[in-house]
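A single protein chain has been removed from this complex, and every other one stays in its place.
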Amino acid sequence: MAVITDILNTDLNGLILKNPIMTASGTYGYNSEYEDFIDVSNLGAIVTKAISLRPRAGNKNIRITETKAGMINSIGLENVGIDKFLTDKLTVLKSKNINFIVNIAGSTIDEYIELSKICETRKIKAIELNVSCPNVKSGCLEFGTDENSLYELVNSVRQEYKGFLIVKLTPNVTSVEKIGLAAQKAGADAVSAINTLKGSSIKLNLINGKFQKTTISGGYSGYGIKPVAIGAVLRLSKVLNIPIIGIGGIETLEDILEFFAAGANAVQIGTANFTHPDIAEKLVLELKEYIIKNGFKDINELKKELRA
Amino acid sequence: MAVITDILNTDLNGLILKNPIMTASGTYGYNSEYEDFIDVSNLGAIVTKAISLRPRAGNKNIRITETKAGMINSIGLENVGIDKFLTDKLTVLKSKNINFIVNIAGSTIDEYIELSKICETRKIKAIELNVSCPNVKSGCLEFGTDENSLYELVNSVRQEYKGFLIVKLTPNVTSVEKIGLAAQKAGADAVSAINTLKGSSIKLNLINGKFQKTTISGGYSGYGIKPVAIGAVLRLSKVLNIPIIGIGGIETLEDILEFFAAGANAVQIGTANFTHPDIAEKLVLELKEYIIKNGFKDINELKKELRA
Amino acid sequence: MTLTLTKKIHKAKVYNIEKVSVSSYLIETDLGFPVDILPGQFISIYCDGLTLRRPFSVFSNSKNIIGILFKERGKGTNYIKSLRKGDFIDIAGPFGNGFDIKESKSLLVGAGIGIAPMSFLKNTLDKMNIENMLISGFLNKSEIPSCVNLDKIYTDDGSIGEKGSVLNYLGQIIQDYNPEIIYACGPSVVLKTVADIGKTFDIKTQIAMEKVMACGIGVCRGCVINIMKDGKVANATVCKDGPVFDGSEVIWL
Partner (left out) sequence: MTLTLTKKIHKAKVYNIEKVSVSSYLIETDLGFPVDILPGQFISIYCDGLTLRRPFSVFSNSKNIIGILFKERGKGTNYIKSLRKGDFIDIAGPFGNGFDIKESKSLLVGAGIGIAPMSFLKNTLDKMNIENMLISGFLNKSEIPSCVNLDKIYTDDGSIGEKGSVLNYLGQIIQDYNPEIIYACGPSVVLKTVADIGKTFDIKTQIAMEKVMACGIGVCRGCVINIMKDGKVANATVCKDGPVFDGSEVIWL
């Protein structure tokens, strides 16, 4: 395990990261696609696109649209599947000294179990459960919207997987606290919050008295969701005692400090990577400078002051 | 009942409005405070600030803050109470030919019942139930987040009140469809969606190594919530057969058309009134011009095309 | 003989904008017609893309021209600062109650950018031939707007006028000058001190409060403070019931 030497080194109850800034699932690929822009090994970690047992083709039709304060995506979890990930991507990641967390997604508990077994065998250090996928058994309901389903899911995964287990919470619920508590009780090492908000957009084009409509329903992300994310982290931090990874609309160092103040121990950058492909590394550097300039001992002291 | 003559005249299953553009509760006062800016009688209707049985002082501390894509408020339902409303405000409203809808809020079902009785006696033509207030009996849970509580609430009000009954839905639930269906089943004449999203903001100010924090948790409104609102209206329109009043982040005519396309029969403007105090009237005029310019017969034909 | 704005929202034209201290600017806007405004009243400005309008006390009002003296803070004031002569500016107002001017010997206390409405008040009192003295505190000399006329200056670093906070001198000044009423605008610590000292010396005080605003017209209840009214604690909006309050009424948190 790495010796903590850098002032940004972050210990998430056992998961040691170079710094608390990661990139969010679905926005950074599987591998090191962003090396055209930055030195990816400078990041705290990259979280892979959700990986399922078998490859998935994803949704047909329009998959992304811009909104005034962000974007909506309905990618439909297109991914190469775990086998291809292990053969094509994992070795590259390992060879490059890039910290990574594998985001996994299933449609049944059995799929999650199988995925976590594979991750355990392949010594994947940390996984993040994407529980915003529809639970095939219970119809259209997502695992992450029902505390009992979620408890069962996380508990089953916990039996198989000994590494660092993160559960990613969806904000599309009546009480994110209850869901977070279920994850904690089932043995999660940390939660990340939030996944995208449910949202839709209809773009209209009037042609000869008839409207052409482009409707997209999916996950809303970007700076417009930050108040919801800060609210979720704030409420979770009052009830949980495992670390919280804050996600949602982060674009600036100020945003990161706000998440720390709300109780996050680390953060993930999502949509902003699309807007500024070099943002994640920039924020790592800015955070370091901020700590030095303002005379804090290290990231831990900064966080302590932000929470005081 | 008014004869439908204007091309904007809107019939919401019995509630006849001059046009489908109203102003949202809490952003337009009780009365005609906006007459300094516009001719309020040009609006479809104004919805009053939530009125409770007894006057309420509202929250202490900071009540509003700006976010990048809107604002957060925690006013805490400060209002003059129903008695004062009836004596001071109602007569003025009636004398001015301003259509209005009374937004009511209680902490128990009995309070709602009493309020609706008063509205019935005073021949208030339409009321909107704000069900985002904490239900005192069930602890911190809001009426609007539980389909059974909501059914009971709306059903009780329906017994007492014969006028037009709108139930205002909160987006902070796992399934807005279920809540909407409960309102419909209990006898609501229409639903309005959405109320504010749960959100928080923490503003930080570093002074001599210590952070000054301004934390506000409350209702998030403004253009950043529009995708969530469009999503809610779209999903509600698939399951309900009562009219839907669309609310959330409306700033432009395009936004209004998008709500119609999603299935809304009318809309309410909230936060944008603060940004541009004359916006609601401007939008009425723009809507009218749009219909004429593009050769639609009237608002109904426009809506039909938008939904096609 | 000025007219009153019937519709209180207006696309005005920037008539002049200039830097008047190291951190503040004077912008003068041409409405095209004259408007009645009391010192202490404010206008609110739409700042490109921001949800909330930004409130500013009126600094000057003559003929068709309304002047605002403002300090650069964040996005909103940065936008206003970027405007140029001839640009349009979206102004709503005037809002609020303004000072209730008394024909009594007046002490005017400003601090920092709080000088803006006090300067307008002083000019008004001068025109009405009401005896007055305007004193104001600043961080240092370079913070003093070149467009204001002060009777006494205090600076934290003593770079001009007396050294130290204006608050340290207040008791002495009151004893020397013997005002019948004190008007004040500035950070809340200044307002609270003025209100307290008014009670001590039994002098009427009128203080101009600040609070983050959304509607600016008493509708959203976002800018509420507590005051004592008829012996009871009551809510009052800074935007409509204020921004000027009787110093003895305000309840400080």
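First chain written, first letter: the chains are A, B and C, and each begins at residue 1.
By our rule, a contact is a pair of C-beta atoms (placed from the backbone, for glycine too) under 8 Å apart; a residue touches a chain by one contact, two chains touch by 3 or more.
Just so it is clear, the structure is predicted and the values come from calculations on it, not from any experiment.
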item	value
Neighbouring displayed chains - absent chain, whole complex	A
Contact with the hidden chain (one of A:Ile62, A:Ile113, A:Leu204 or A:Leu253)	A:Ile62
Residue numbers in chain A that touch the chain omitted from display	26-29, 33-34, 36-38, 49, 57-58, 60-67, 69-71, 73, 75, 78, 222-223, 271, 273-278
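FYI, only the chains that are shown with their structure count from here on.
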item	value
Interchain centroid distance [CA atoms averaged], chain A/chain B, Å	34
Overlap residues in chain B, where contacts from two or more other chains coincide	67, 69-70, 223
Residue numbers of chain C (touch at least two other chains)	none
